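Only a single protein chain was left out; the remaining protein chains are all shown in position.
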Amino acid sequence: MKASVGGYARATDLRHALDLLAASDGMGRVLAGGQSLIAALNMRLSSGDLLIDINSIDALKGVSLDGNRLRIGALTRHAEIANDPLVAQHAPLLRKATDLIAHAAIRNRGTIGGALAHADPAAEFPACILALDATIHVEGPDGPRDIPASDFFVDVFVTTINDGEILTAISLPMAEAEERQVIHELARRSGDYALAGVCLVRRAAGHRIVCISVGPRPELATAAMARLDAGDTDGAVAALRDALDPPSDTQATAAYRRHLVGVLLHRAIADLNGETA
Amino acid sequence: MNSPFGNPDRPNSYIGKTVPRPNAARLVQGRGSYVDDLVLPRMVHVVFVRSPHAHARIRGIDADTALEVKGVLRVFTGADIAEVCTPWVGVLAHLKGLKSPPEHALAVDRACWVGEPVVAVVATTRAAAEDGAALVEVDYDSLPEVTDMMTALEPGTPVLHTDMGDNLAFQRLHDEGDVDAAFANAHTVIAAHFQTGRHTGVTLEPRSILVDWNPGEGQMTAWHATQAPHMIQVVLAEHLGLPESRVRVICGDVGGSYGIKVHIYPDEIATAAIAKIMARPVKFIADRLESFTTDIHARDHEIWGRIAVTEDGKILAFDIDDWTAIGAYSVYPRTSAIEGNQVVNLCGGPYDFKNYRAKTTVVFQNKTPTSQYRAVGHPIAVTVTEGLVDMAAAALGMDPVEIRRRNLFADDAYPAVSPAKMRFEGLSHHASLTKLVELMDYEALRADQAEAKSRGVVRGIGIASFIELTNPSPFMYGIGGARISAQDGCTVRMDPDGSIVAASSVTEQGQGTEAMLSQIVAEGVGVLPGQVRIITGDTQSTPYGGGTWASRGAGIGGEAALLAARALRGAILEVAGAMLQCPSGTLDIRDGAVVNMADGTDRMPLSELGRIVYFRGDTLPKGLPRELVQTRHYTPADYPFAFTNGVQASYVEVDTDTGAVKLLKHWCVEDCGRIINPQLVDEQIRGGIVQGLGAALFEELHYDAEGQLLNGSMADYLVPMAGEMPDMIIAHVETPTLESELGAKGAGEAGTAGAAAAVMNAINDALRPFGGEVMAMPFTPERVLRGLGMLKD
């Protein structure tokens, strides 16, 4: 189908984008990579949107070190994250995740900010940034605001970004020297949304586990993390399975997803420990 | 009787050689011409408002606001279209008892599936038409829907078409020998329940048609992505009240068909009707989302099968109970009963046994209609047959190769008649199996499987023999009253410079039809393939014929081309004999020149002969025939169908923790008779195999109990992609049919026919040591895990 769009405007800088958003009377949609938004528009899942194209805003692009944190601009594309040496060094989980996201041509356009604002629980980046304990930076009419990843995701496609705010960047603690970060998922075909996935991070403060495709939003699997901190792998798997209430759909039932997540956690732990998964 | 194409040193030896496709260079440059690429003056676009209900009474239609949209020109209801277009009924007389109600181009007062076209909106752009369609208000009264196949005939189920009395569309029972006695006396009996997923074709180019009506000339022209231009011509003429001679169907490049584009679709006929009303060109390109609810579906079968074997593995009997649900209407004009009928015809097909009972039960339901899709019925029959054979072998402790060797029709058994009454002219099951076993190095693969197992890696090997029905005679459709040609024709002409133009009634959808025809014509006349220009896909400029489906292009269209080319050769040599003052029998045409038959000495280029015939005919003897254009037709007559055969093997790895299946490698040995272009045949087989692999692992349309399609997008209906597909080793045995000069049978269905069964057997080979088994396709990770008993709830 052909998109039914109300209007389009190319924002020249962040202030301009915020002004456009403020002027859009609730119909404004921020257009970043567009790899989910334009697909939805083409399917006429919504119509009459006023698109605010932020792709020209250089301030939203790129990866940098900001003190002891890694900062990734909202407009940084998946392909750039895949090839960025700072990401590889300080947030290897994100680099690994890019191998699993969609396909090359999509990764050339899709942005991390767009993926997070879209908040698809089947996507990799939302789970990753929660596992990494990132902070999401947004800018609104009243200035900037920082949102911990743990407070960011609300429901399927819903975040705590307010009307009138734009996601500008994320920042992450740099991986510790001994830190390990792994992601394991199972998709029917390469690049498909996973039937389920597990992000597992081990840092000095303890383990962090976040699953993909098992609920309306990514969540820390705290019970399983506690078992894992105690060195109880089987207990962690059992706790993870117990805590989940995954959805059923045409690809798999809840029961299968619950089982799969346990298998993936086992494998992630083995991977973390340098064993053959 | 065959011609001797075996000698590779013969002159003009193009049949049997790999030559490049003449149309490929154009397509890689993006210079294809698909229907959506065409723009005509005054062209408008049509979009259809489709039923959101599986079953509903249409109480009223309000299009007032739609008509206010800028660019929207007209809105048509079912009643509007019915004024110029008569309804059709998808039955065939030889499928006894098959019934289906009249179907209109747009639903008139009742919608019977989600996606059925109800209102047409015509606008100057596709986007405006979509804007208008979104504003059409249809007042529906929902009716009780029939969605479950297995309860469709139960007394409590509503009757979908009340005039018909019940939901049974068609039933056929075939009973041969004494099945009950065979089962009673068998050493081992295996029973199993198989399911094949409801599929659709997902042609990359969606269904496409552009129709113009010129009332000044009384001429309709349809640019159509179709496999059968003459069949479409018949249907448009008949239902729009036009003489066939005033309907021209042009089929340019087609972006994939696989049987999807050989049927009559209500929206496409409505497009033609609208063109006739508006007297201007109307374009309809199906959107991908509406493709899923309107392209025909297929393969939605549940089958209860039993096999009876002796202690030494001889097959005594098969007993098959096949059920399928075909949607709300039997599809016109081929019907929706052929698939079930094929299951009855083809089960047990490779094997020499005596007692056979098979029944198919075909029921109506409120879903998208099903009909013929690549390898119609074959994958179902092969899955059931080969699944049962493997289970019997396992029960007897016999190797899967060995049980097949003990039961396949012997290579010298022909002509033979199967217990399903299929007549086989000549097949090569044993030679093919022997070649397959060598090709895959079966023993080494078993060793690899054992070695992997020692490392905790679970692998399996699966084999599936099959027969493939090709080259249908009038016994497939014509006998039942359908105006679908089993005949094809070819006109071959020599132009003054000696170049050749051949117009054929078979069509090109990428199989390589034009390459195949150019090779045959080049060899038949005696010129280089590059000197032959092939014309297909235009009812106004090609002979009449059936088109390209059921693997008939090479076997039937190719034979017509060979006969016409040889006739032209004869006509050329007759003129050459007169010009050169020698008996024409002492001359030959080689590489585009007239030569001495005996020693190949050049006598005259064809361009000189052309110059004399066309421009200086006065110098030739008066009365000398100089017909440098020849037409020949061909219809198979000795057998109702040709049969080919083959065998496939699959090697898989199963992750027993997740249920994920990885395809490691695939093999196929296939006998399509005469091979005209080895590369094109191999690629037909590979492409067909991958469609079968999609069936095995990925493809299944899901509906809910209310008849709503749950996964109607390319993100949710999973087709095979490059990442998961294996490399495939292809080899051939060549048993030409003796019915034709050419000896070609056809290769389009073979890959799809056997691939899914080979994968199923491979997975079950892997699961068997764990006591696991799977029989419901596709074999998703979850189904495999459940087959292993690892998931209880």
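Chains here go by letter, A and B, matching the order in which they are written, and residues are numbered from 1 within each.
The working rule: a contact is a pair of C-beta atoms (placed from the backbone, for glycine too) under 8 Å apart; a residue touches a chain by one contact, two chains touch by 3 or more.
The rule is simple: contacts and distances are computed from a predicted model.
From the set "ABC transporter permease", "(2Fe-2S)-binding protein", "Energy transducer TonB" or "Cytochrome C biogenesis protein CycK", the protein name that UniProt assigns to the chain left out of the figure is "(2Fe-2S)-binding protein".
Note that the undisplayed chain, when the full complex is considered, contacts A, B. Check B:687, B:707, B:754 or B:781 against the missing chain and you find that the one touching it is B:687. Considering the whole complex, the residue from B:287, B:339 or B:588 that touches the absent chain is B:287. Only one residue in the set B:28, B:444 or B:705 touches the chain that does not appear here, and it is B:28. Among B:78, B:512, B:736 or B:754, the one in contact with the hidden chain is B:512. Take chain A: the residues that touch the chain left off the picture are 1-10, 19-20, 22-25, 31, 34-35, 38-39, 41-43, 50-51, 53, 55, 79, 102-106, 108-109, 189-191.
Even with one chain removed from view, chain B keeps its contact list with that chain: residues 20-21, 23-25, 27-34, 36-37, 127, 201-206, 253-258, 287-288, 509-512, 679-680, 683, 686-691, 713-715, 719-723, 725, 727-728, 751.
One rule holds for everything that comes next: only the chains that are shown with their structure count from here on.
Within the complex formed with chain B, the residues of chain A that make contact are 1-2, 4, 43-44, 47, 186, 188-192, 195, 249-253, 255-256, 259-260, 263. Residues 126-127, 130-131, 134, 287, 289, 657-660, 697-698, 700, 702, 710-711, 713, 716, 718, 721, 723-724, 780-782, 785, 790-793 of chain B are the ones touching chain A in the complex.
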